[in-house]
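Please see the structure below; I have some questions.
Every protein chain except one is present and positioned as in the full complex.
Here is chain A:
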Amino acid sequence: MSAAARSPRLRRRPSRTVPASIVAVLLLAIGVLAVVAAVGRLVDGRWASQVSAPASAVAGVTWGSAAVLAAAAVVAVLGLVLLVAALKPGGHKAAALQVEGAGVVADREYVVSTRAVARLAVARADDVDGVDQVSASASGRRVHVDVTTSSQQRDVVRSQVLGAVSEGLTGLGLSPRPRVTVAVRTREV
């Protein structure tokens, strides 16, 4: 069986599609412009003015000029950014679930997206009495819930939301279990 026939892991690191697409488009553009300019030179016998004018301007600059130093610094920083994008693993967009199977498969992988975890946390928090508005964000190891309440018993609301969300996520079977934090803001009535 070919490698392409195997399923990719569902819990994976970011594939850096955005920077890769940008660099690919730039490479394509540079290549096409170089070909168009060079073919024009071969056909007409001279470089087009759109090429020769900027080339002459660049050629007249000395190595020690501020423009060259600035351009070199920009290129170096761009290179550093691309290197960091390539080497930094990045966070997972999904969390693993530990669920007992029915024994009909040899290997299983269950995941839930971090966006889904946040939505489940919002749903559990929204069930708590006294919660007016709720939003949540989740990463692989942490779930943070922001609650707005008009109740005067702010600490009670916080502890009830924390309990409800923690219980809901424990029942989900997340592995590792994320740390739940709750921030409560009181709304003046």
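In this text, contacts are C-beta pairs under 8 Å (C-beta built on N, C-alpha and C of every residue); 3 or more make two chains touch, one makes a residue touch a chain; residues count from 1.
FYI, contacts and distances are computed from a predicted model.
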- request: Given the choices "Alkaline shock response membrane anchor protein AmaP", "Fumarylacetoacetate hydrolase family protein", "Anti-sigma factor" or "ABC transporter permease", state the protein name listed in UniProt for the chain not shown.
  value: "Alkaline shock response membrane anchor protein AmaP"
Query: Among the options A:Ala94, A:Val128 or A:Val143, which residue touches the chain absent from this view?
result: A:Ala94
- line: Listed in rising order, the chain A residues that touch the chain left out are 1, 4-10, 12-17, 19-21, 23-35, 37-39, 41-42, 47, 55, 58-65, 68-69, 71-87, 94, 97, 99-102, 104-113, 115-116, 119-120, 122-123, 171-173
